[in-house]
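The block underneath contains the structure these notes are about, expressed in structure tokens.
What you see is the complex with one protein chain gone and the rest in place.
For subunit A:
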Amino acid sequence: MKETTSTNESLATVDQQLSSKQLQRRNFLKLAGAGAAGVAFLGMVGCSKDDDGPDQGGDGLYFGSGDIAILNYAYALEQLEAAFYIEVANKPYSGMSDWEKMLFTDIRDHEIAHREFFKAALGTNAISNLEFNFGAVNFSNRDNVLATAKTFEDLGVSAYNGAGWLIKDVAYLGLAGKIVSVEARHAALVRDLISNGSFANSEVIDSNGLDVANSPTVVLQAAAPFIKSKVDVRDLPTY
């Protein structure tokens, strides 16, 4: 479907920095997400032998099932974004303007707020802290940082959009709604920093005026190159 394609396209810029092994994974994902074959990923066994990404079954961090699993899924994505922006704010790329510094400090704090909120809300059901691999990101390079930020923000929007209907508890659905529009505000801003006016271009918005929605399976596969920890998402609702 178009949704999958556009996400993969938006990943393309980041992929320039990725190793060939990760590129192979991406091609695999592209195939898997290209059609009904994506459903075969439900078992999450596709990448279980890889050692540079999350092992999505077996002895990894168990997300739980039902709404708890979806909240842990959101928690994992917010951990990823927070970790990334903490780095961005710590190591400003060369030529970062004061305005950009303020924006990235704001975004960092938003992602920390989301992360810490999920941690508090999940309580004892929360997964542990994930470890990330940002080796493919050159934090001193503006283009590279912005391209990665764009990938994460568009992916985050697509993740909440695609997981909304899987949520059973109306309060959790409401919270996801409160967060996703902030991610969309980030996505638009980052895109405008890359190229003014690209806040909602045809990479992410289709002819019906709809943004991207991706299943948890597709999102986790796209995030896989950045996640070092092993995760166990066997009971995470997806489609």
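Simple rule for what comes next: a contact is a pair of C-beta atoms (placed from the backbone, for glycine too) under 8 Å apart; a residue touches a chain by one contact, two chains touch by 3 or more; residues count from 1.
In this section, contacts and distances are computed from a predicted model.
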Name under which UniProt lists the unshown chain, selected from "Membrane protein", "NADH-quinone oxidoreductase subunit K", "Dessication-associated protein" or "Sugar ABC transporter permease": "Dessication-associated protein"
Touching the absent chain when the full complex is considered, from A:Ala69, A:Leu175 or A:Leu236: A:Leu175
Of A:Ala126, A:Leu189 or A:Val231, the one touching the omitted chain in the full complex: A:Leu189
Hidden partner chain, residues of subunit A it touches: 1-2, 35-36, 39, 86, 89, 103, 106, 108-114, 116-117, 120-121, 157, 160-162, 164-165, 167-168, 170-171, 173-175, 177-189, 192, 196-197, 199-201, 205-213, 239
